[in-house]
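Sharing a structure below in structure tokens format, with a few things to ask.
As you look at this complex, bear in mind that one protein chain is not there, while each of the others sits in place.
Let's look at chain A:
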Amino acid sequence: MAHPTQLGFQDAASPVMEELLHFHDHALMIVLLISTLVLYIITAMVSTKLTNKYILDSQEIEIVWTILPAVILVLIALPSLRILYLMDEINDPHLTIKAMGHQWYWSYEYTDYENLGFDSYMVPTQDLAPGQFRLLETDHRMVVPMESPVRVLVSAEDVLHSWAVPSLGVKMDAVPGRLNQAAFIASRPGVFYGQCSEICGANHSFMPIVVEAVPLEHFENWSSLMLEDA
């Protein structure tokens, strides 16, 4: 989850998010270097007493400051496209979960074998147990087996919503009448938080998402228990 005064991304919990994180580090470093250079040049130009009114042209520097930016852009584009294609690869999911957005909660359906479905409401602030996170916890979590490719089909039953979990690197709009596919692999066990990311009415800020990645055995036990309770 996010921490107070956090500036960077949350720790990655999926291989794709790790790639995005490293790419962002790379692109941001380039941006910071260029910005520092420009700021330096500006201060140098502004604070010099020297003037020169007689330069007409200068082929060499023109060539350099045309070619160099092109090279820098290529150095940004190549890793970017690599990740784009990586995210677009055909994956072979082990399970499919449907995440349906409602006003104002999510419901999850696991229907590969039995019909398991449940709603996931935010825990109100006054009902939080010590140590739980305000506006992020839910009564039921979306449990997934760790290290398994998961397909999430996101849709909505009323208005637009968006299913987002930053540490997994997933955000997918929930559109009524449409089934949007997202895929992820949880590379480690843990609890990953997200929030609805498309304005959907009064309680848009109060319909969070919690994904819990557990070993396969625990997932199977959990799904049997949930089916019994239903």
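Assume contacts are C-beta pairs under 8 Å (C-beta built on N, C-alpha and C of every residue); 3 or more make two chains touch, one makes a residue touch a chain; residues count from 1.
By definition in this document, contacts and distances are computed from a predicted model.
Trainee: Pick, from "Sorting nexin-2", "Monocarboxylate transporter 2-like", "Cytochrome c oxidase subunit" or "Proteasome subunit beta", the protein name that UniProt gives for the chain of this complex that is not shown.
Mentor: In UniProt, the chain that is not shown appears as "Cytochrome c oxidase subunit".
Trainee: For the chain not shown, which residue from A:Gln181, A:Ser205 or A:Asn221 touches it across the whole complex?
Mentor: Answering carefully, the residue with contact to the hidden chain is A:Gln181.
Trainee: Which of A:Leu95, A:Val191 or A:Met226 sits in contact with the chain that's absent?
Mentor: Answer from the full complex: A:Leu95 touches the omitted chain.
Trainee: Could you please point out the chain A residues that touch the chain left off the display?
Mentor: 90-96, 98, 100, 109, 111-112, 115, 117, 151, 153, 155, 157, 172, 177-182
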